[in-house]
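Contents: one structure, followed by commentary.
What follows is chain A.
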Amino acid sequence: MDFKYLWLIPLCPLIGVFINAFIGHLLPRKVSGAIASLAVLGSLIVSVMGLLHLLGLPEDQRVLHQSLFDWIATGAVHTQVAFVLDPLSAVMVCVVSGIGFLIHVYSMGYMAHDPRYPRFFAYMNLFTFAMLLLVLADNFLLMYVGWEGVALCSYLLIGFWFERPSAAAAGQKAFIVNRVGDWCFILGMLFIFVTFGSLTFQDVFAKVAAAPLAVPTVTMTIICLLLFAGATGKSAQIPLYVWLPDAMEGPTPVSALIHAATMVTAGVYMVARCHILFVHAPVALMVVAGIGAATALFAALIGLVQNDIKRVLAYSTVSQLGYMFMACGVGAFAAGIFHVMTHAFFKALLFLGSGSVIHAMHDEQDIRRMGGLSRWMPVTTWTFWIATLAIAGIPLFSGFISKDQILWYAFSSPLGGVVLWTVGVVTALLTAFYMARVTYKTFHGQPRMDEETQRHIHESPASMSIVLILLAVGAVFAGFLNMPEALMKIAPIGWLTHLFGASAETFSDFLAPSVGTQADVARALEMLHRQIVPTSHVWEMRLMGVTVVLSVLGIYAGYQMYVRKPGSAWSIARSAPWLYNLLLNKFYVDEFYKAVVVRPGMGLAYFLWRGIDVLVIDAIVNAVATIVGIFSHLFRGLQTGYVRNYAAGMVLGAIVVIWVLTR
Partner candidate 1 sequence: MSIDLTTEFIKQNLWVSAPVWSLAAAAALVLLVGAFRPRSTHSLLPALGLIGVIVSGCVTVHASQIATAPLGMQSIDSFTVVFDLIILIATAIGIIISSPYVNRESLARGEYYALMMFSSSGAMLMGASDNFIMMFLGLELLSIPLYVLSGFRRLEGISQEAALKYFLLGSFASAFFVYGTALVFAATGTTSIAAALAANSGAMLTMGVGMVLVALGFKVALVPFHMWTPDVYEGAPTSVTAFMSVVAKAAGFGGLARIVAPGLSPNWHLLLWLLAAGTMIWGNLIAIPQQNIKRLLAYSSISHAGYILMGLLTLSRDSVAGVDGMSAVLFYLLVYTLMNFGAFAVVIVFAGSGDKAEDIDDYRGIARRSPLLAALMSVFLLSLAGIPPFAGFFGKLFLFSAAVQAGYPGLAVIAVLTSVMGVFYYLRVTVVMFMEEEPASGVADKPSVSASPTYGFVLGALAALVIVVGILAAPVLNWTAGGAESLTAGRPAASASVRYCALCRLQRFISRPFAFDCTELRNLRYR
Partner candidate 2 sequence: MNPYLPILFMLIIATAFAVGALSLAMFIGRPKGGNERKLAPYECGIEPVVGEVRERFPVKFYLVAMLFILFDIEVIFLYPWAVVFRQLQVFGLIEMGIFLAILLLGYMYVWRVGALEWQ
């Protein structure tokens, strides 16, 4: 039995796009929003059906392939529009369409008063479509279409309120920074094509698996580094993360969609999808892990002092993405994807919660002017707290389980080590602290807003709060899908896990056919003469203990500094003003880029425009055009309008024809 409905997954939102783009303005608002949401719900249903179908198959046959039509078939390029559903893409489509659906429902309430309502939903659907296309594609080229599609949609949605110059600029920034990454991705793709003669995942990966040493390691490393450079653009890693914090200019549901369901996970997904390439390029893997760890720490540091609620969340996303890449970098692709999933829940929850707050506060985003909101907004407060505990890594919340797996692999994997682990743990401490800071400052302590605003604060409508509750459930329990073996030994946990129908590492086992297991990675590395470090559960438990203690410490510190002694944070900042300013200004990275990349780039562009383009290229083009123009005016005279001349022309032509033929 075959599952033949894969094409419906991207098609549903595409239909939604067409309906909302062309006749959306004719429909009542409710209908247009409902159509968009239903379109995504359709994808979700088909995705879940596909996932269940996969689960019903024996483990080694869990790949559904469906090719729709030949797309480009010319010369050596033979590309199909074809979709593939294996465990990896099944998980991704479910996350994308599931979280995407909830965000769509939430947007119906959040955007209710926007004048460009149908357009917003058309873009949102297009975004979902592009992401689903990216995830389902069975070759690099089709994936690239989705890849560019999400970049386009992020541009459109971040700059959705384009009347605001800052929003328009943020949209452009996102697009341009992404272009840099995309360019690397294209290069990587071309390298792959040149090396393997194909762009289909199946062909390429089969060739690598069949003859891993046939391609020089240098080539593999270059390919992987280029692909990873593409991923840093999409997934906001150093050095291309700068667009993500600015992307907060878009409407809050857009931020949620970008951060939780689509776009930023594309890079992680791509790296996991190409894991066979990466494990044969250990140097590239090390770079991935290093960049991931550095980004995690770096972004967490910046997040400590930001005052815009969404900006803190943005940096926390960058930081969490760093974790995911760290996992991929040490070969624990399944752990990375698992973190993608849990992160989708609690990050969507955080963003939608902050949207709820911003909605209630009349577009106020500065946490210095909030406080004490818990008394007006109980649902938002408690769901936000759940997400905070999850991201901080409090035991048994989903974030704890996925993050600890990453940290454990960072420590134990042959590619990892103490350094990576330490960075990860410090980041975990910082994460707990800054999330506690945001939560306390927003929802607890004394209200700091003015009277007028205070009077209007209210809990959000049902369509928004129900979504928050659903996401909160996910944020709490998603972790049980992939409980580490070490924890299973503790009786209540094991019992609970079995209650959810899962056992130890269910999720990783499910993903294993698409992203390989630690054993596969080890084998690949063995071939490249790396030694393997043995691991034990005892160590795993000890390290887990350290992280938990640090996380709790971070939250307690936040409580102390922002609730018990509200002035203490400020005095610490004053004691090291240079550090504070450095963090507040985000390590001056934007300024650095402006000085080192943008300015010289503009200068070069100016020179190329005025010097090369106008004086050389234009001159040549104009000269050619003038010459062609002269000739064409000259020959035009041959068109006399007299039939006799035309007939004479034909006779002359016939003479030439016969002369050439009988030569």
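Just so we're on the same page, a contact is a pair of C-beta atoms (placed from the backbone, for glycine too) under 8 Å apart; a residue touches a chain by one contact, two chains touch by 3 or more; residues count from 1.
Regarding selection, all candidates are chains of the complex that A comes from, given by their letters.
As the structure is a prediction and not an experimental result, all values here were calculated from the model.
One candidate among 1 or 2 touches chain A in this complex; it is 1, while the rest do not. Contact residues of chain A toward candidate 1 in the complex are 69-78, 193-197, 207, 214-216, 625, 628-629, 631-633, 635-636, 638-639, 641, 643, 645-647, 649-650, 652-654, 656-658, 660-663.
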